[in-house]
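Every protein chain except one is present and positioned as in the full complex.
A, B and C label the chains in the order they appear, each numbered from 1.
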């Protein structure tokens, strides 16, 4: 890492501000991501999907199209420094994706996401991605031995997610074929609502609709097949539950890489 | 809890926005807190303290006065709903406090804080409190048996904090006397730097110096005595390490209650 | 701590054996415990209780009497060394207790227990206590502020337990009165089945029925009132679920101390 520079007043891309800036919890973009993904496409209640879209986004022609996604990530800043610290550069994620459009252009909305890393969570909020904390696990393919699906061909990949000790999602993908087309809901731009809540009495929150800008997108090792999906019907998670599957579609597993460079305002 | 109201567009005090607003990770203030505190007053390098003060804050007459604080909290919104969910309403915290002043008025700066709850972390960022994620433990007084200090009188209370598997702080308070004066650094207003980092290229971050507004402050069961304190000297935590103790003062343990109602701009 | 003695062959009360013996995960008894307890007495299906009793134990006159217990513990060896390390000496526990008798003498059986500390878990297995790993939380009484029940009088104490991200138990005690009688199921001797499974082909497991021997038992701060209790009906936990409440009785919260000195064979 470059030696940090001590200034007379604390600074940093994010809190905490510090004399060298090196204490900042979140590094400035770009950030590079490499992930193993287990994804289940499904159909939710179109009305529930519509209620999850903010002004500026509208349902597309395929109203109700949705996906549940599990991913195991490694990430790093442009310096690559974090890769030397596996305790920092890894996290697991579970998220819901909804098909929609912005001024007629297909985009994707992520209404809910959970991660097991606080750095990832806060970085998400800077982008407008509504990450919360959860326990997320998914099957790993294995090159050797019998304790997992093989690296290619047929196999079963499971995913689970829990929040505060309650299971909120379970899914499975039973791969049958290897193919080359990335799932559209994973390949389209994400549109988030940035929100910095008010704190001083009378203060309006800072808000804004933004599209994430990514480069160097890579999909590899795509395998697909029939899938299973369950979302919680516990009243404590009623908003999430309103997006439960009415019909479960194709599941896909793949490896994915991207560089997230910033946001673009959709005023 | 009041039944949430479903709207046609997602809303909430914080992300995630949802049709009922009930999915928001953070509830709007006020928030009520009850905590058990282990606090060690100490003297840091006055220059290092000064480098941790943002424009608007300056060292006070007692330059270098600082404290390390461990606390076990329960919290709830005004409804009290969270108290029914002990898995949600409890967290542990370790923080550093620095004596300083704003326009000649004594205040306190918290340059670093760690908690073991993501909700607490994000709520901190809304206020400008630079909370990060850590493992924090402290001794509990025990009414029965031999496995801990008694509820009153002499006893030893230890605190530890770790980040990503590295110990960053250790402290101990050896209570000798019971007395009634709260430690000044815990009783003065906290002044934070709110920061919402820029995301869209060219965007300036949202910033602001704010004082936390609290009501219904209660201290009880104060006990004090000599103390020990160690902060990490690992280069990976150099900014924190620059605030290591040059002299360790009095330690105090106490129970504390407050209601946090919002922020006041210090323009 | 006494300086450990280096020997020419590794030794210790438990694994890992080491040259100084100091690496042993579990220290030899006695162990001292101080705990805060939330306990709900209830009635289970007497047949299900009977199926949980090993040869040597039989249902008592009050067949079906049971209890669910949450506890937050601190513990230490006779030296008290562990108290200096709050990250080591604290754990949370949830357990089920069943009334029964041994040769006509009232005793208690613990068919299931969960803790959040591996040292506690392994120490349990040495005694025959069937501890597994879980997430356990319970309400803490607060001397100051509004975020919890008061230290005495009326208040609500909640408990939850989860295993691998699934909720297995929820309970609540609504204290109404302060009184002096410890719940019988907490005061009677525990009778465990020690079991060291076979590993070499054809090897019989080491087994034995033992009663735990405790001294210096202290109950204090007893409060009781009506209670709630729910145990999971998920088929994955069918054995636990067979002990679900048919009727919920009194709840009690209290502070407790004991010294656990060893076991007594019930041949």
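Simple rule for what comes next: a residue touches a chain if its C-beta (ideal position, glycine included) is under 8 Å from a C-beta of that chain, and two chains touch if they have at least 3 such contacts.
These figures come from a predicted structure and were not determined experimentally.
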{"item": "Visible chains in contact with the missing one", "value": "A, B, C"}
{"item": "Chain not shown: contacting residue from C:101, C:127, C:158 or C:252", "value": "C:127"}
{"item": "Residue touching the undisplayed chain, where the options are B:15, B:68, B:83 or B:160", "value": "B:160"}
{"item": "Touching residues on subunit B - with respect to the absent chain", "value": "135, 137, 160-162, 165-167"}
{"item": "Touching residues (missing chain, whole complex) on subunit A", "value": "32-35, 72-76, 80, 83-87, 89-90, 135, 137-140, 142-148, 156, 158-160, 162, 172, 216, 218-221, 255-259"}
{"item": "Where the unshown chain meets subunit C, residue by residue", "value": "4, 6-10, 13-20, 22-23, 25-26, 28-29, 48, 51-55, 85, 87-88, 111-113, 117-119, 121-122, 125-130, 132-133, 164-165, 193-197, 199-201, 206, 208, 210, 238-240, 242, 262-265"}
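One rule holds for everything that comes next: only the chains that are shown with their structure count from here on.
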{"item": "From subunit B, the most remote chain by mean C-alpha position", "value": "C"}
{"item": "Geometric centre: closest chain by C-alpha means", "value": "B"}
{"item": "Length of the line joining the C-alpha centres of subunit B and subunit C, rounded to whole Å", "value": "33"}
{"item": "Centre-to-centre distance between subunit B and subunit A (centres being mean Cα positions), rounded to whole Å", "value": "30"}
{"item": "Multi-chain contact sites of subunit C, meaning residues that touch two or more partners", "value": "135, 160, 162"}
